[in-house]
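Note that this complex is displayed minus one protein chain, with the remaining chains in position.
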Amino acid sequence: MRRRVVWLITFAGGLYFLLEFLLPEQAPAWLGGFKNPLTPYLTDATNFIVVVGTMAFLLGPFNLLRGHLGTLLRLRKGWFESAVFVVFLTISIVAAADRPDEGKSGAGFAHLAGLVYNALFYGVLTAFFASSMALLAFYLVSAAHRAFRVNSVETGLMMAAATVILLGQVPLGDWMTQGLPKFLQFPTMAQWILAVPNTAVQRAVLIGACGGAFATGVRLWLGIGKRQD
Amino acid sequence: MTHPLSIWAGAIVTLAVFSYLARDNPFYRLVQQAALGASVGIGLVIAWQQILAPMWWTPIRTALDGTGDARGAWWLLALVPGALWYFQFSKKYFWLSTLVSGLFVGVAAGLAFKGQILLIMPQIGASLKPLNPFAGPEGFTWTALAQCLSNLVFLVGMFTTLLYFFFSIKTDNRWFATPIRVGRIMIMISLGAMFGSTVMTRMSYLIERLQFLYEIWLKPLLPS
Partner (left out) sequence: MTRWLAKLHNLNPRWLYLATAVLLLVPLVTMIPMPRSDISGAVRGLYDMIEACPPDGIVLIDSSWDAGSQSENKAELKCVVRHLCRRKIRFVVISTVTPFCPEFAGQVIEPIAKEAGYVYGRDWTNMGYIQANTGLAVVIEGLARDFHKMRQADVHGTPVDQLPLMKDVRSIRDLYLVYSVTYSPGTEWISFVKGQFGTPVAFGCMSIMAPSYYAYIDSGQLSGMLAGNRGAAEYEALLQHPDLGTKLSMAASFGNAAVILAALVGNLGLWAALRMRRRAA
């Protein structure tokens, strides 16, 4: 019974949007000329989906708090890191909620909240996530040194294409080949590789993946082959 | 952003993250937890301020106090499916959360049909490329010939890739061995292009951070 209810809700959700797409905006005169009855409610439906989806915003923080507070209160290993998490979570909620409006400096507590918010947003958050991504550049260089081995025709072609793209997308490539005919310059070769063989492969993959996406969509919509509870 | 507190905080956090290259250390872990706490906290407040408050809470509040459209009170009903998400934490009533996640799966599937049709049909049409260099408005030109040769490479690449991936033909079949090999070569060229682009992106992350450290943090401190 539970499984049927879940299946029904899944099916109804998909059916609305699918029918809204398949039914014409206005039916031909011989069919009565009626307008698509589902379109007027489309914005309300999408608003509803966005609001209900956003209501899950406490799931992640609740899970994290549960874990960290448990570690902190029982003084388990790593309790200091959990304390840092809880402290910064609290400070950021207060700072974000009490900061002054954009363009205003605020007074008293609001001004302090604005300062703290900017330090957290630009200083801590931005710097951490940007720097974490920057670590990948270092690992890429060490991977290039250790793992990029040219030991067959195909890998040689792959590395050659990569080298042309790497040099063709930066001014260094322009500088290296500036004296050569246009079709032999790195930027031209890089654009050709991206526009012709790369596009051909990407399109073939897209067309093939479309079939897979349809099959997965039908499977999910009709609940075929998986349990709903 | 230009306040010294933000700049110094950014520099310290950046150097703490880079210290991970030497080895995992407590300084990095503390900064990691601080950033996680800050991002969760700020994300919570913004999600309320920019979505739930204007789209859900304000219509309810104005309907109940008579200053807005009375139909806004219907948004109270959104609490029912919204609250179902939190039954994920209950072992006994977990199935209730599958009601709302099932709704979203259904919606995504329904929209996926529409999205795929509108996305792929023009792709198939655009694959029909001219191969005759004499058929252009100016007749034969070397540019038209070069374009037609590129189109030929395109068509060969597309069909051999489809052959390699999707049509389940044995690779030792003598009629298809060569086209499948060509398909593999085209895929390797495309992978090389994707790898080159990946390097560009990864390097840009590091360049941006070094630019911040040098131009925004360090340069103003150096004697001019």
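Details
The first chain written gets the first letter, and so on, giving A and B; residue counts start at 1 in each chain.
One rule holds for everything that comes next: a contact is a pair of C-beta atoms (placed from the backbone, for glycine too) under 8 Å apart; a residue touches a chain by one contact, two chains touch by 3 or more.
Because the structure is a prediction, the values reported are computed rather than measured.
Although one chain is not drawn, the whole complex shows that of A:9, A:130 or A:220 it is A:130 that touches it. From the options B:12, B:47, B:60 or B:155, the residue with contact to the chain not on display is B:47. As for the chain not pictured, it touches chain A at residues 17, 39, 42-44, 46-47, 49-50, 52-54, 101-102, 121, 125-130, 133, 137-138, 140-142, 144-150, 159, 163, 166-167, 169-175, 178, 187-188, 191, 194-195, 198-199, 202-203, 206.
Although one chain is not drawn, its touching partners on chain B can still be listed: residues 1, 21-22, 39, 42-43, 46-47, 49-51, 53-55, 58, 104, 107-108, 111-112, 114-116, 118-119, 122-123, 125-126, 190, 193-194, 197-211, 214-215.
Assume only the chains that are shown with their structure count from here on.
Chain A and chain B have Cα centroids separated by 4 Å. Chain B meets chain A in the complex at residues 1, 3, 5-11, 13-14, 17-18, 20-21, 29-48, 51-52, 55-56, 75, 78-79, 81-83, 85-86, 88-89, 95, 98-100, 102-114, 116, 119-120, 123-124, 127, 150, 153-159, 161-162, 165-166, 184-200, 202-203, 205-206, 208-209, 212. Of all the residues in chain A, the ones that touch chain B in their complex are 2, 5-7, 9-18, 21, 47-62, 64, 80-82, 84-93, 96-97, 115, 117-138, 140, 153-155, 157-166, 169-170, 192-208, 210-211, 213-214, 216-218, 220-221, 228-229.
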